[in-house]
Each structure stands twice: as structure tokens, then as C-alpha cells.
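For this depiction, one protein chain was excluded, whereas all remaining protein chains were kept in their positions.
To keep things simple, chains are lettered A, B and C as they appear, and every chain counts its residues starting from 1.
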Amino acid sequence: MNNVQTVSKPTPKDFATDQEVRWCPGCGDYAILKCMQRILPEIDARPENTVFVSGIGCASRFPYYMETYGFHTIHGRAPAIATGVKLANPELDVWVVTGDGDGLSIGGNHLLHALRRNVDLNILLFNNEIYGLTKGQYSPTSRIGTKTASTPYGSVDRPIDACQFALGCGSTFIARTVDTDQKHMPTVFKRAHAHKGASFVEIFQNCIVYNDAVFADFTDKAVAAEAQLHAIHGEPLLYGKEKNKGLRIKPGTVQLEAVIIGKDGVTLDDIIVHDETDKTLASLLVNLERPDFPMVLGVIYANPESTFEAEIHKQIESVKAESGKADLNAFIRQGRIWEVT
Amino acid sequence: MNNVQTVSKPTPKDFATDQEVRWCPGCGDYAILKCMQRILPEIDARPENTVFVSGIGCASRFPYYMETYGFHTIHGRAPAIATGVKLANPELDVWVVTGDGDGLSIGGNHLLHALRRNVDLNILLFNNEIYGLTKGQYSPTSRIGTKTASTPYGSVDRPIDACQFALGCGSTFIARTVDTDQKHMPTVFKRAHAHKGASFVEIFQNCIVYNDAVFADFTDKAVAAEAQLHAIHGEPLLYGKEKNKGLRIKPGTVQLEAVIIGKDGVTLDDIIVHDETDKTLASLLVNLERPDFPMVLGVIYANPESTFEAEIHKQIESVKAESGKADLNAFIRQGRIWEVT
Amino acid sequence: MESSSLKQDQRSQASDLESMVVRFAGDSGDGIQLTGSQFAVSTALSGSDLATFPDFPAEIRAPAGTTFGVSAFQINFGSGVVKTAGDEPDVLVALNPAALKVNLPILREGGLVIVDTGTFVDRNLKKAKYESNPLKDGSLDAYRKIEIDISRLTLEAVKDSGLGKKDALRCKNLWSLGLMLWLFGRKRKPIFDWLEQKFAKVESIRDANIAALNAGHAYGETTELSANFTGFRIGPSELAPGTYRTVTGSQALAWGLVAGSHLSGLPLVYGSYPITPASPILHLLSQMKQFGVVTFQAEDEIAAVCSAIGASYAGSLGVTSSSGPGIALKAEAIGLALSVELPLVVVSSQRGGPSTGLPTKTEQSDLYQALYGRNGDAPVPVIAPRSPGDCFFMAIEAVRIALKYMTPVILLTDGYLANAAEPWLLPDIDTLDPIPVTQRTTPPEQGRAFNPFERDPVTLARTWAVPGTPGLEHRIGGLEKSYDTGHISYDHENHQKMTDVRQAKVAGIADDIPEQTTEGGEQSGALAVVGWGSTYGPIYHAVIRARAEGLAVSHIHLRHLNPLPRNLGNLFDGFDRILVPEMNTGQLVTVLRDRLLIDTIPLNKVSGQPFKISEILDAIRDELLAKAAE
Partner (left out) sequence: MESSSLKQDQRSQASDLESMVVRFAGDSGDGIQLTGSQFAVSTALSGSDLATFPDFPAEIRAPAGTTFGVSAFQINFGSGVVKTAGDEPDVLVALNPAALKVNLPILREGGLVIVDTGTFVDRNLKKAKYESNPLKDGSLDAYRKIEIDISRLTLEAVKDSGLGKKDALRCKNLWSLGLMLWLFGRKRKPIFDWLEQKFAKVESIRDANIAALNAGHAYGETTELSANFTGFRIGPSELAPGTYRTVTGSQALAWGLVAGSHLSGLPLVYGSYPITPASPILHLLSQMKQFGVVTFQAEDEIAAVCSAIGASYAGSLGVTSSSGPGIALKAEAIGLALSVELPLVVVSSQRGGPSTGLPTKTEQSDLYQALYGRNGDAPVPVIAPRSPGDCFFMAIEAVRIALKYMTPVILLTDGYLANAAEPWLLPDIDTLDPIPVTQRTTPPEQGRAFNPFERDPVTLARTWAVPGTPGLEHRIGGLEKSYDTGHISYDHENHQKMTDVRQAKVAGIADDIPEQTTEGGEQSGALAVVGWGSTYGPIYHAVIRARAEGLAVSHIHLRHLNPLPRNLGNLFDGFDRILVPEMNTGQLVTVLRDRLLIDTIPLNKVSGQPFKISEILDAIRDELLAKAAE
């Protein structure tokens, strides 16, 4: 542990603990850790003011490697514990780290309520479509037919889409990124951090041991440009190496269509300009299905509202202001009291 | 209890138990019970084949009043127990009765997973925007500012919309109806029953004691026609006493617009025709906000997929077919065995 | 069961016999709870000691007139010490046939029953499942009775108020209250004050209620009633001098938590999920925002306890509360709190179990769960208040232990304590001992690492460093931790050491709690009656009565259940036998047999109802007279 007593600006190294990192060699988690240690100094985060709260899973080991405050809690409950942290001290910068099992299986309910309440948390869901820590069972994001230790004949459950779920929960910030993309991920983390309220970030994370290459169809270097669309607020939804592909509204419908500029008379003007405050658009973007459509990454939805803990404390302050100095002796003597002599 | 030994067609009375109904006089639950007892004979339900599974809450007392099989379980867990029932016996007709607290607060996770797995359950969520049984605390569907026993200064949590949540969970059937509407509710129940897979029905139910008239702005007889839009597959999305109001796509956007036929050049052709298999449309419809838009009732989304329990059993049957008669003695003797003499 | 002759017997005896048990009963819509609590207020202001117990129907609002819709409120008051709501009512006010049906069986033989004859019509008799009219068929022969058409008299009394018939009839309860005030010589003034305040904005209702109250009172004074009944006179009790109020266990508990927050200087964060009978604490605390109290109605009990743990982690006083099934759901998280050694108060309001059980009934069957209901070797201090007022002090005690020892603490209360009320000598908060809290702020010396599991050598509490403190950044979690560094450790010997230190820490609290004393009776004798929690009242009275009969019995009441007071074994050694009344199948008995290796005589009652004094008295007599005679 290092000793942050000076006020000098911390560096990425200051955010690394002395604990040996114990993920499998080649695990996508390393890149996410690196990215986090990199961006925290850039956003002027103070180690003492930063808290990582996690559940249980490979991903949830994250806090041990961050030289900040950290709480490795119990399976699925990190959003609830983090809510308590924010209620006690709204000033803290709280990051929640969770996995697809931790956050969407056992912890689905807490995720739902942290999102709908809009607690000011930065929630990072490391989605590897598998239970890593317990040695490879399928998860709620695993595709139908996934063969795992618990589904030797293939899974039959319809998977959930994390972002679609977050939208349904009334989330005010939804973004997606990829573990290996050290250019894109930092921008998403910074936006998530800047958003006041619950920021939900899905990170496609490769589990090299139990589910290797499950996202390769859009994360492989060779195909990424054609398969990923990086949504940027105010800019047209374009993708492809030549940025000549894009999304437009299929005329007369409420559906999106993947088109090529210059083909069939399509021009740049036909392409929708990304509006991250448009919930319907967000819903269309997260619902696009591969391989007919690109995988949309970046900040898909961001529409700030006041945060839960701020409202709670506002109410307390207004009651305090109204009632004057609270006196417990006086309070318990309200109503009928009598003297015995 | 009555004795169904003959094969005569049951009547509504045959579905009523001899137990005194113990809801508050005037509670909306009575009307829902009556509706259920009415439609079961109409859909040829057999009492012995029908199971009501509920959690805990006023709504969850429902099974006690149905002369079928019934299981009043524990708070929030009815979807999980019902899933077990269907796994054991897919032939049973299983209804889940839950409240906004039971289903969306403590039970949110099980509801999510029953919906995404598409277990063949008819899930009725009695939404009264309050915890009735525990004497009136606010619920996850209560609007901001709701004053209750636990929020004397008004609630600050952003509410969840049940149908929006169900959509985010990947539900294959979503409908809404109103407790007092004895014409509309039966049609919705019948559709829910006919749908193979998880059918999610939100019923706006009045809690006369703790949250009276909270839906009055669209359920009051005086305003209902103007405030409710009954969505019907294949028919234009019209409402109003004169059926002269409707919804259209705001040109060039993915937004809906409430318009009046004959005004501003709007014609019937502009009005969207309801397509219950269109998920985006469903998302737009459940997201419409009162009072600028009507409350959309009826079957908002229905897009059947194969059910969880069917797939599970299909897999078992195919393994069985492949492996021939299973012999446990032989099975445990597979691999290395040796004799000691 | 106590016979009426026995009761007569006692009346001629010692100080605690000058008491009277009155039970108000009617439809849930009749305003019985209000009537009862206002009667209690007026009685308290007259200086009587008292204890009350509301008996709600399980339904929110059951159909009018049915037996399961009957609501009752019982009050025991007297000039002596009163610690239970009374075994058998001496007076029953029954505002409809169903109320009579349900409550007559518990009225003592020869007791007084007052009925509203106006409600004894066919429809109501049928709803109450009466085959014939009990007022006419001799059913009440064993009792003294006053039959009044309260309905009609009320309508008459309020006829000038302009209220419709339905609203007018609602004043019945005030009419009956007026009559009862007259009967016991209580003042009407407190009720007037209350009505003034409550209905300040609806004058018509206020006036109608006042009119009804006066009419009922006048009826007692002036009508034919005075011929037969001159009214009871119960003098003021000899309570210790000071300022009093009536308080329920829920109130005292909520206030005690806020007091704990005040005394420790830590803001209170209360995470809870509604459940009977724990919800009132949430309701009460949510009305105390001026004290900076954060109340959080979580999505479920797991989130509730987790939010409290998160709050404690962030340096506040995290408290959660629930009842049986909800406490079960918190088990895993309580294990986390004890593993990471964070302060946490868990209030467990016991109710009838198992499973959903009997939510509105009282029971003591969650002691096992509190002591043992977690995975692993997971010791947690457990304490239990013994009376409504004691909830205040035990809440403070829970906060004290949690903060001093960095541990979750379980406080076991129950449905009886939650709802029962008693006069309470108001404490002066300023004179209560402060609860010192150390949150470390100094970083370790340069080059040395901070170990959050460094321990106080005496208490064995770990060091508390709160997020926001520079230089003390650290990580904690539910995996086993190194004793020396606080980092994750899979080391064999370390796990043994940590297991031992967790155990030693909780066991060591025994040095920090009062030695066990007897409540009544000598330090030795033929029999000790040992109780915990809300059985205090009936045991207290039973022992006093038995001692008045010359029996060598003492009362020992445990407030600390884990660890037990150090001297308990020694104290028990002084008694030939130990009788343990419990509202469960013998859970404390298990603990005492295990910890002290002593045989005890269990006295178990699992009916959802508190013990009657007579039931315990009978058991004492049985041990000391019947068995001795054998």
C-alpha cells in the first residue's frame, strides 16, 4: 500500500496496489484494470475519495488491485451496498464492478433498483457471457446453445441483453465498450464518471479460459471496423473502415436499417444523427442484431436526472431547516406527558 | 370445497371456494377475482389442471378464493416456484398472481428471469402503486412525491414502469388492463392464457384504503374513453369517444404523436396500425406519458417463441432417444471398474 | 387458567392487585385502537401504572361484522406495578356481536360486559355466526352486563352536528369512551385536547365527537346505570417520581436508535423493508429527519441490510430491521458484516413462525436464528429488551456494542413489545453515557502499510478507517483475511487464528455487560424463573404473587443472550430448579443446557399470545407445591 500524504497529482501507478493480480493470464480483466488505473488520474480522482464496490466473481476481484478504498462484498449485492455508501456519504466517487452472473443473475434486482433510483454510481458490468470464477457455467447473457459445465447439451434459456434490461429499468446512462479497446474504453469510463446518476457500462470482456473469443465476430481487429459502430452524440451513426455505412430510419416505420452511402441513392443526410437523450433511439440501437447490424458501442443513452441520494439529503435538509435545531429530549416529550411526584 | 368428479362443464361458481373473501370492502381485487372465475369456464379450464401460485400481499391472497390448485408462497418468489411447477409438469395451466411490491420490489429478479426464459406462465401483476398488506408504504411503482407511512415527506425514488421493465426483460407477451373494466379484462386474460410462454399482464388495481383513485385520471368512467387507448392487433391505434384521436409517427423521427383525425390534415391513413409483434412499437406505446398521451391498454406486445420448459424436456427426450433405455446399474459401472475376489 | 375465586383471593392481597383489566372490542372500522389509546392516555395522566396491548385483525380491513374483522385493545392499569396487559379482562366493551363472540371467552367469570344492543340485529348475529341472540339466550349469565343501545344514543347525541348517519355512527367509540371514563373516574380533558388538535380542520366531526363523549359520560352519571354501578376507583400508582409518557416498544426502539446516533455522533442510516411487526420503526424514523436520520426503504431485506452495511462502511451508523422471514434473508449479509467487522445493528421483531406463520401474533421463536442462523463459525452478540420502555435502552446498548466491538449486533424484540404501551419515565438524553467512536484518521508511518484488521488489544475490535480519509485506503471483503496484514489469506493457521479471534471478541463482551441479578426474590432458593424478552411482565407478576404465597422463588431476566453474563452459572447454582417460560418450543433452554450444562424445566407456549400471569404462577406452584408433595 502506498501512502498518499502529499497533494501531488496521482499517477496511474499510485492507483495500483501491491497485491499480485490473480486473473488468468490473457484475461480481459487486465486491460480493464489498466484502463481504470490510467483514467483516474486524468479525471483528477483522489484515491481517498474513490471507492470500488464489487460482488463476487473474477471481475469482482477488481477492488483488490486499486489503491483506493475497496469493498469486495457478497454475490450480487454490490449495488445495494454501494447505495448505502452513497446515502452515508454522497461525496464519494463510487464505482461498482460486477459480472454478468453477479449483476444480471443473482444481483438483477439490486441492479434494477439502483438504476431506477438513479443512485450516483458508476456501474461497470464485465460481460463475458460466462461464470468465470465458478469454472465455467453459462450465464444469463450466454447465447442459446452454449455448451458449458452445467449445460453439456447446450443452454436453452433465452439470454438477456444487459443494455436493453438497463433501459427497461429506467437507467439514465447506458454505454458499451470492449475490454481490448484502450482508446475507446477510457472515453466511456470518463463519460460514465462525469454523469451524475447511475451510469451503466457494459464491457464485452473476454474470458480466455471458459468462453474464449465469444465476441470475436465484432472485436477481432480484422473485423472491428466493419462490425462496430461507435455512437457519438451529435454525429451521424456511421461505421465501416470507410465510414460509408450507416443507420437510417426505414421510411414509414419505426425500424432502423443498415445502409451504404452512395448505394440505392442513400446520402449522408439519410443517416440518423445520434441523440443520446433519445430513449427510443437508444432502444433501437441496443436491440440491433448481429450480424445484420453493427454492434453499437459508446454512450448510447445519457439523460441526466437528479440523483437519489441528493433528493434524500435535500429532503432531510429541508425538514431540518423547517424544524430548527433538533432536540431529542424535547422530541420525546412531545404529546401527552405527566409528572409523578 | 366442491367435488369435481363429473365431466360436466364447470361454471364460474365451480371456481369459487367456500372461504370468505378477506379483502377490504371496495378493493379492486374483487373485480379481478370475479373476472377470473368467469373466464376459466369460458376457456375450458379444468379446475384440477389449473394452478394459482402467488407471493405475499393482498393480491397474493387470490389463490385461496379459486377452487383450483393453489400455492400461496413467500414474498416475491412466486415466479421461481411456478417455474418449478412447470418444469415438473408442463401440462399444468399455471397462473402467477403478484403485486407491485411482490413482483417488482423483492421479486424483481425472479420476474425478470421467468420472462426472459419464457416459462409458460400467465403472470398477473396487480399494480396498486402501494404495499397494501403491510398497511400502506410506497412501492416501486409509486410516483415521486407519494406520501405514505414510510415517506411522510413524499417519496423521492423514480418509479419503474412495469411493462417497460417487462420489455427490457425480453418478455414475449405484454398487456395492460383495468380492474373495473369487466369487458376488457376478460379479453386480456384470455389472450394471456392462449399465449404459450410467459404472458405478462399489468392490471391497474385500486387500493381503496391506502391509495384510492390513483388511476382515476384514466379509469374514471367520465374520462376513460378520452384517456384510454385499447390497442388491437391489425387495427389503427385510435381512441376517444368519437374514435377520432389516434397515434401517428412524427414524420422523420422515431417518436409517436397524438393527433386528431380531420385536424391539420390528419387522416385515418396516418394512424399507425397496431402490430403486436413489433417490439419497437410496443416500447413506444408503453413509454407514452400521461396526460399528453392516452394510457394504452390491451395486448401491447405478443410475439411467441418456444417455451423454456418445452425446450428443457425436448432436450431430455432427445438424450433419452439417443441413449436408449437408461440403466443406472450400467451407468455407474461405466469407466474403470475392477473386481476384488 | 385463573379462576375467579383465585382472583378474589388476590384482590385482598399485596400492592399489585389494585388493578383492572379493560378490553375494548369492536369492528375494525369502529375506531377501537383510538378509543383504547385515548383511554390509556387519560388513565396515565391520572397517575396509574398501566400496560396496553392492541390485538389487530390479520386483514387490512376485513368485511364489517365478521369475527375475523374484530379489533381489540386491552389495558391493564392499577395503583401497583403493572407489567402486563393482564390475563383476563375484568371489563369487556363489545361494540358488535362479533366482538362479543370473539372476546367473551377470555372475560373472567363474573366480569362486566358492556354491549351495544343496537348492533345485535339478525344480519350482524349471522355475520358473527351466532345461532341465537346471546343477549337473550343466557350466554351472559355468568357475567355482569350492561346493555345499552349505544348506536341509537350516539346518533341522538350528535344529531345536531350535520353529519350523515354513517359518519355519525362513527362516533360510537367516543360515546363508549365517555362511559368508561366515567366508570373509572378519569378526566375528559385530555380527550378534548386531543380532539381539538386532531380535528382542528373539520369542526363538525370534532364537535360530534365531543358531543358523543359527553353523552356517554353523562349517561353513566345520570341514567339508570348509577343505580347498579358506582364506578371503580383506581388510585394513582406509586411510580418513581419524574416526567412520564406512554410509549410503545416501537417508539422506544426508534428513539433509542436516534439516541444511539446522538450519543455516538454518527448519523443514522436505517435501511429496511416493510414487514409486520417491524414496519412501525421505519415509519417512526422516517418522521425524524430533523435528526439527520436517513431512512431507506430498500427493494428487499437483502438490499436493506446491505445498504446499512454500506453506510457503516462509509462511516455512518448502519441499522436494519425486519421480522422472521426477512431476518432469514439477511443472514448471508450479516455474515459479511461480521467477517469484515463493521458495526451494524439488526433489529429482529419476532412474530409467529415458521415461514409466514402468524404475522400479527407474537412469539419468541427466532432466538435460534439470531444465535445460529448463518454459515460458518459466525458469532454475533444478541440482546433482548424486556419491556416497551426498555427498548429505548437496549437500542442504545446495541449501538454501543456494535461500535465498540466493530460487530453486527442482533436485537430481538417481538410483536408484543412492538405494539404494547406502558408509562415510561422519560430519560434525560444529556445525562446518558456518550458512546465513544474512533475512526482512524492518521496514516501509517511512511513505508509501513495500513492494516485495517489491526486490533484494539482489549476489545479486539479492528481499526475503522472510513472512505474519504487520505492515506488509509484499503480493501476489505468476505474472504478470509490475514491477521497481520488484512489482505486475503488462504493460510491454514491464519484461518484458525481469525476464527479464534472473532470468537474471542464476541465472548469478551461478557466483561463489558452487567452481572446478572434477580429481578425479584433472593439470590438463591428453591426455584428461579428465567426469562428473556417480553415474558418479563407475566413472570414478574407471577413471581410476586408466588412469593406472596410464601414460595421461595426468584425472577431472573436475561437481557444479554450472547454472550451470557459471566456470573449466570454461579447465580443458577443457588437454585434447586430453573423454570424457563418461553413463547417457543424451548430455544433458551437449548442455550442454557449447552452453555451451562444445567437441566431446566421448560414452560412453552406457542399460541401467538403472551403468557398469562396465571399460567406461570400455576407452573411455579406446580414445581414448588405439587411436585414437592409427590
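Please note the rule applied: contacts are C-beta pairs under 8 Å (C-beta built on N, C-alpha and C of every residue); 3 or more make two chains touch, one makes a residue touch a chain.
The model shown is predicted, which means the values in this text are computed figures rather than measured ones.
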Touching residue (missing chain; options A:V209, A:A225, A:V266 or A:A310)
A:V209
Where the complex has a chain not shown, which of C:K101, C:K361, C:R475 or C:K505 is the residue touching it?
C:K361
Hidden partner chain, touching residue among C:V81, C:A142 or C:L479:
C:L479
Specify the residue from the set C:A331, C:L425, C:A510 or C:I601 that touches the hidden chain.
C:A331
Listed in rising order, the chain C residues that touch the chain left out are 58, 68, 323-325, 327-329, 331-332, 335-336, 338-340, 352-361, 363, 365-366, 368-369, 371-378, 477-480, 490, 492-493, 495-496, 499-500, 502-503, 584-585, 587, 590, 593-594, 597, 599, 605-609
Using the document's contact rule, name the residues of chain B that touch the chain not shown here.
1, 3-5, 17-19, 46-49, 51, 53, 56, 63-64, 66-74, 77, 80-89, 91-92, 109-110, 112-113, 312-313, 315-316, 319-320, 322-323, 326, 328-329, 331-333, 335-341
So that we can see where the missing chain sits, which residues of chain A does it touch?
20-25, 56, 58, 74-76, 105-106, 108, 131-135, 137-138, 140, 149-153, 209
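The rule we apply is simple: only the chains that are shown with their structure count from here on.
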Rounded Å distance, chain B centre to chain C centre (Cα mean):
40
How many angstrom between the C-alpha centroids of chain B and chain A?
30
In whole angstrom, how far does the Cα centroid of chain A sit from the Cα centroid of chain C?
45
Which chain C residues sit where two or more other chains touch them?
289, 299-300
If you look at chain A, which of its residues touch at least two other chains?
109, 112-113, 312, 315, 319
